[in-house]
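Here it is, the structure in full.
One protein chain omitted, others in place.
For reference, chains read A, B, C, D and E in written order, and residue numbers begin at 1 within each chain.
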Amino acid sequence: MFMHNKRLQYTVRVSEPNPALASLLLEQFGGPDGELAAAMRYFTQGLGEADPGRKDMLLDIATEELSHLEVIGSIVAMLNKGAKSALTEATMEEADLYMSINAGGNSHTQAILYGGGPALTNSSGVPWTAAYVDTRGDPVCDLRSNIAAESRAKIVYERLINITDDPGIKDALGFLMTREVAHQKSFEKALYSIKDNFPPGKLPGLAAYANLYVNTSQGEGDTTGPWNEGDQWERLDDIEGNLPLDGGDGDATVTLSKAEVKDYAAMAKRLASDPKATPVTGADLGGGPGAGKLSDEDMGGAADMPEAKKMALAQTKA
Amino acid sequence: MFMHNKRLQYTVRVSEPNPALASLLLEQFGGPDGELAAAMRYFTQGLGEADPGRKDMLLDIATEELSHLEVIGSIVAMLNKGAKSALTEATMEEADLYMSINAGGNSHTQAILYGGGPALTNSSGVPWTAAYVDTRGDPVCDLRSNIAAESRAKIVYERLINITDDPGIKDALGFLMTREVAHQKSFEKALYSIKDNFPPGKLPGLAAYANLYVNTSQGEGDTTGPWNEGDQWERLDDIEGNLPLDGGDGDATVTLSKAEVKDYAAMAKRLASDPKATPVTGADLGGGPGAGKLSDEDMGGAADMPEAKKMALAQTKA
Amino acid sequence: MFMHNKRLQYTVRVSEPNPALASLLLEQFGGPDGELAAAMRYFTQGLGEADPGRKDMLLDIATEELSHLEVIGSIVAMLNKGAKSALTEATMEEADLYMSINAGGNSHTQAILYGGGPALTNSSGVPWTAAYVDTRGDPVCDLRSNIAAESRAKIVYERLINITDDPGIKDALGFLMTREVAHQKSFEKALYSIKDNFPPGKLPGLAAYANLYVNTSQGEGDTTGPWNEGDQWERLDDIEGNLPLDGGDGDATVTLSKAEVKDYAAMAKRLASDPKATPVTGADLGGGPGAGKLSDEDMGGAADMPEAKKMALAQTKA
Amino acid sequence: MFMHNKRLQYTVRVSEPNPALASLLLEQFGGPDGELAAAMRYFTQGLGEADPGRKDMLLDIATEELSHLEVIGSIVAMLNKGAKSALTEATMEEADLYMSINAGGNSHTQAILYGGGPALTNSSGVPWTAAYVDTRGDPVCDLRSNIAAESRAKIVYERLINITDDPGIKDALGFLMTREVAHQKSFEKALYSIKDNFPPGKLPGLAAYANLYVNTSQGEGDTTGPWNEGDQWERLDDIEGNLPLDGGDGDATVTLSKAEVKDYAAMAKRLASDPKATPVTGADLGGGPGAGKLSDEDMGGAADMPEAKKMALAQTKA
Amino acid sequence: MFMHNKRLQYTVRVSEPNPALASLLLEQFGGPDGELAAAMRYFTQGLGEADPGRKDMLLDIATEELSHLEVIGSIVAMLNKGAKSALTEATMEEADLYMSINAGGNSHTQAILYGGGPALTNSSGVPWTAAYVDTRGDPVCDLRSNIAAESRAKIVYERLINITDDPGIKDALGFLMTREVAHQKSFEKALYSIKDNFPPGKLPGLAAYANLYVNTSQGEGDTTGPWNEGDQWERLDDIEGNLPLDGGDGDATVTLSKAEVKDYAAMAKRLASDPKATPVTGADLGGGPGAGKLSDEDMGGAADMPEAKKMALAQTKA
Partner (left out) sequence: MFMHNKRLQYTVRVSEPNPALASLLLEQFGGPDGELAAAMRYFTQGLGEADPGRKDMLLDIATEELSHLEVIGSIVAMLNKGAKSALTEATMEEADLYMSINAGGNSHTQAILYGGGPALTNSSGVPWTAAYVDTRGDPVCDLRSNIAAESRAKIVYERLINITDDPGIKDALGFLMTREVAHQKSFEKALYSIKDNFPPGKLPGLAAYANLYVNTSQGEGDTTGPWNEGDQWERLDDIEGNLPLDGGDGDATVTLSKAEVKDYAAMAKRLASDPKATPVTGADLGGGPGAGKLSDEDMGGAADMPEAKKMALAQTKA
């Protein structure tokens, strides 16, 4: 069971309201790497976890992330505090309020729709979705996902710190950023406390394909590195000469029943395209300069374009 | 630029149509860990990558994942091949078609809406969303995300292999699963080829909070392990006694301008709740047995419930 | 700050695993009226609330809803406990596992994608979205939204109780359902503790339109009741005779600048449709029986339809 | 069946084009409390309603809300009328058009993607979703949801009125706002015309838990009010001492079959974490200053930070 | 199988970074008519296509669209190249970085969340969704959808060309726009190579309703044109006099079993509204000036509104 103390885990001191900054900070409230995503990732893992140690750790960190959701949400609430009552009480003239609404970022939606409260959206106003939570119910996957999530959250906090000069906000964001580093370390320890953590699952890979690097992108810029060269790798450069890799015909087949064969043939015949047809089409009926085969003369439609535009288009034909 | 050869990277041999199985396999076509997610994760990273070696690797693997999207999509198309023309040609009686539509999973939507073609949804019919792609434009984050994504994809393939006894499908899924293992290895190599990869970014954490483990979940089941104990950790057990961690007042504050203070006070007054009120409410007007204070006698509403239900409810009062 | 005790707020005793039931219960875990939605609704309101009493109440109830999220998630985890390791360890034959995956509801996705852990989706596998949270930052709106949300949650729990005969689950659901009743009562009390709570906001309505009932749906079934008749209402039945209500021309107009007028006219001319045209269209080219004017003879395409289908179609022509 | 008269229910007179304002008004066109949401909420309720009076009322109001969708959409179309043909005819220089596109709000997307027509998105460009519609098929829930929805729509209109000084727009918005007040009154009357409307459904709550207020958020700021004190309430302050509320062990359990027990144990063993391990982890390999235990000296990475930033970070260590 | 050459299909020369323009161009990267949508539309069609000619064409064009995704993504990456490292290295003062983040469009999210890499969102930051892909598995539908999609993509490119004066970007966008024209022509040819392509499917329409134009929107502005007049049409103007069209009672009915009838009647009775009731409601309790019947005097609440606002409101009462 959860309990709550009205004190924040970290004191929030904001210098002055700034709704545009608030809308950027929402990235860590209702964004994909924000604190709700973190809390829900660990909480859903914790509920299904069989190992007592990991379960405890996941619930510890989930609970702390909820407390961070409270800290970041409180910063947002402070930054919007002036805008909230200004819009509600409407003692300003309309034009001034209108200007303040368009101060930057997506703060306009925060004001009009959410009334200056912290909303569970990202900095573009996109509502949080559980599609961000990538829990799969297997600890060696989930711990790797957590490690990655913490590292993403850390970098987003760093970006926010880089654009803020309010010392109180910088201070609180520095705390939150650091906690992500600590959490990443816990998850790393937990992953490597599982003896056999790679590859995930019980099924080994197939030896024939597990060491293969397929060089599908070629041309200038083709390089080598430890990810495709060295003792652990065989590299395949001749892609088309080894198609398919299994030595079969590279086709997709299925065995249909007699009735299915008959239906499928009927459908194919009914919907067959005639490769010898020379049909008049809707585009031909449309009859503008682009119909049929387009020639340079058809460029006349550009007659009333500004000069700069004509030049740019002309350029592409040289 | 991309090019295409109509041969698949791996031959697909399906024994017989099975739309319900097809709908499960969609998890790796249009699901969160499916091949489109993989291809788009690496492709968007590759486009913005500054390092030539990583850029090459990301485009190699993105291109291969697109080829895997083609393999898994081809399996789905084969499994639906019978259903596709059956529904189109409608030579079966309606009741038989209706039965076949309800064969399992979410195959009903695959038939009715998508006409038996492979749709970019997961196994519940939820359309693929780029919200699954967690590219952040920083390689030490993105490589960790890729490692995690490959490990998730591996385990989902393993689960699908475990429920399929069609040898051709099992064979192709085994290939696809193994390639995820190989890709994870490449991403691991690339991550550790960056000298200073932890923590992500330029800003170090704050020493005061980077080694701290906050034991927020207590009670029976509290455990220790390398994630919260040992040389690298200081553990905090007395949460409320150390609230907030920074030694401040744990409150959230902001400095408002005079006009803002005035508006805020007016708003607060207008909307104040009276803690001494004893209001009649909508619920009181509602007047059912639950209005006011509920007593045991109010349970009479349960009079026409089946016995089992009454017993179960009764139990909770004991 | 949040803290956690590993004991649940209510003991969960599940008789036996049942993944299909688990997938239905997800409605209250990651569905629109589920516990996450409740917790986040009250939590985001609490963060922005100016009134100390309401803030305290909102945080109390938000924290309890998080604890309910834990209870319902634990039931789901118990119901999936068998499926989780069965799929992972794969000691069953494939065909048996396949059957168990298709046990009902959307349990297939819970198994394949989420590995038997509780996922933040509804019973159709749709991921939870913050679009469910209708917090608007105004207490007389938000409290009404909360009252409505609690009443929805109550009824969904009742439906789940009605389909479950596992006494332990019924017991826990009964507890959760009852708490929604209690919470609704709290929100009702808080709403009516605000002196002037109707209509929301500072702006009164316009007297001319505030008492009007517009009878836009007419014909058989037109009725009266306290919602459109009595002292508080004037009813408008002659819709078209009073169009528009303001006595103007009922048109939408805007004053454009000269340059805008010129551009708009040019656009309108370029894209004008010729009302006197008799164009040959793509559909005319398409040339099936439906092209041009369809006659009864065109029904011939129905020649190979089953009898029942022909009859049904014929029926509609009689 | 619906019919339409080309006159609007209320005349729309817009002074001059303003795409940025248009993008804000979209909140009531395709936003969560907008007119489409309202129309669809009442329409879906009306279709399934058993009571003739409520059905009539729901269809009346749904039809009027569709007419309001037309009014608000017409305002948006007028505000975008200049932008629409400017972008299409492109007689301005590019730089001027570019400037006009970035006029504020999310008007850029309205121009580029929607061509200046009214789009069913909110003011952040988020497409309308039926997830906003909270119809549950039970009238005492649905009427409460409608009351709440009308009160939210009223307040959003008020906010829009507060930021607009175009008298024609203000006029039309005032009409639309007032109609929400009238609709709320109708829904209130309909709710209280149902005799037993609280709590929703047939099942009463459990007496033991229906009058309980659980004080989960404690510490400074703990208050009382009619929502947690008085005749109707028993308050629980000692949370941990009453955990769980039912007097059980507060644990979650399920009875597994023998085979399930065996599989579960195998899984748990395979994936057990070793609490005594001292593993080297990926983070340790990463080797930056954050690896291992972070000390103050590791702050050297801050060497090339601007002064203000260094000071802010330093502050947190004091 | 896909292969890749690191050369782009078209050279990208960008004059200077411009994150705000980059955010607009995302419309064609991750927007509804963007290149990913195009590639996935044709790719999913190609996988399920029975006709060899169409399958080849679909895979040709899908592959080229992936190459266009690379071109547009590369433009975005170039436009963000300066912002990317500025935010990462943070050698600018915070206030300057903050200003650059708010340069326009939704570039703020591109910077903070996506780190300056191209993200699969539209110009409002809405993540790409496979809901944009309208493949239905029937070629005469899908080809029409493709024709429409190409024409939408063409117009969006034209709008982007109209607002850009960077010659290299204009050049590349001109190429991409032209390819949409060519693709539309291919799809037109393919559609009209199917002999019987209208209406789609096997079932003809019902003659009684296939030629009918129902004039549901009447009043001033009612017009005629080839879409509702001429040889191919019968027009119905007297809507209510022909309700329903089938000559039945226009009602919806179903035959219930006895048990169902009993339950339904019980439910209806329990939830019946009393049309003769004169209930006191929550709104009446609310007691503000809007409660009961609103009179002009109630407008007093407007007392502290600015003059302009009062006038505008007053106007509506005249």
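Quick note on the criterion: a residue touches a chain if its C-beta (ideal position, glycine included) is under 8 Å from a C-beta of that chain, and two chains touch if they have at least 3 such contacts.
Bear in mind that the values here come from a model prediction, so they are computed numbers and not experimental data.
Touch with the chain that is not drawn comes from one residue among A:A153, A:L203 or A:M267, which is A:L203.
Summary of contacts with the chain left out: across E:E158, E:D196 or E:D284, the touching residue is E:E158. Think of the hidden chain as still there; on chain E it touches residues 5-17, 32-33, 52-53, 55-57, 59-64, 67, 74-75, 77-79, 81-82, 84-86, 88-89, 91, 126, 129, 131-132, 134, 136, 138, 140-141, 144-145, 147-149, 151-152, 154-156, 158, 161, 171, 174-175, 177-182, 184-187, 189-190, 192-193, 198-203, 205-206, 208-217, 221-228, 232, 240, 243-246, 248-257, 259-260, 262-264, 266-268. Looking at chain C, the residues touching the absent chain are 20-21, 23-24, 27, 31-33, 90-94, 104-106, 122-126, 155-156, 159-160, 162-165, 216-222, 239-240, 243-244, 250, 264, 267-268, 270-275, 277, 279-284, 290, 294, 308-309, 311-313, 315-316.
Touching residues on chain A toward the chain that is not drawn are 140, 191-192, 195-199, 202-208, 210-211, 219, 223-226, 230-232, 240, 243, 246, 273-275, 277-279, 282-283, 285-296, 298-299, 301-302, 305, 313, 316-317.
The working rule: only the chains that are shown with their structure count from here on.
Of the chain pairs A-E, A-C or C-D, the one whose interface repeats that of A-D, sharing more than half of its contact pairs by residue number, is A-E.
Separating the CA-averaged centres of chain D and chain E is a span of 21 Å. Touching of two or more other chains is recorded for residues 1-7, 88, 90, 93-94, 106, 113, 115, 121, 124-127, 138, 140, 162, 165, 191-192, 195-196, 202, 219, 240, 243, 273-275, 277, 279-283, 285, 290, 294, 305, 308-309, 313, 316 of chain E.
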